[in-house]
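With one protein chain held back, the other chains of the complex are shown just where they sit.
After this line comes subunit A, so read on.
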Amino acid sequence: MKVREIIDILDAEILTGEENLDMEIKSACGADLMSDVMAYVKENVVLLTGLVNPQVIRTAEMMDISVVVFVRGKRPEKNIISLAEEAGMTILTTKHPMFIACGKLYSKGLQGRGVWD
């Protein structure tokens, strides 16, 4: 699934990182606990989260996650967006809550998950 399809499915707004619109996403992770995100390794991941702070971007950076979706209409502050920009990440925001956002992506075929060990 391409990033532009994710935007379409989630009716999301792109806040930065238009260069990744054609990037292929193979799996997703929905979490507010960043250490849970880091226990999960997989390539081409989109991270959905309700947590808004710079550590979300740091965590994504360490994990080579290029696309982050903030759920429930949350909008990160400028410093967070700049951090993402520096790391070449795409940041999206959707009005849907976590469960619905994950469900929509899952039902459209984004079902890949990570490996825990």
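Just so it is clear, a residue touches a chain if its C-beta (ideal position, glycine included) is under 8 Å from a C-beta of that chain, and two chains touch if they have at least 3 such contacts; residues count from 1.
Operating definition for what follows: contacts and distances are computed from a predicted model.
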Which of "CstA-like transporter-associated (Seleno)protein", "Class E sortase", "Spermidine/putrescine transport system permease protein" or "Serine/threonine-protein kinase RsbT" matches, in UniProt, the chain that is not displayed: "Serine/threonine-protein kinase RsbT"
Contacts of subunit A with the absent chain, listed as residue ranges: 32-36, 38-39, 41, 49, 51, 53-56, 58-59, 61-64, 79, 117
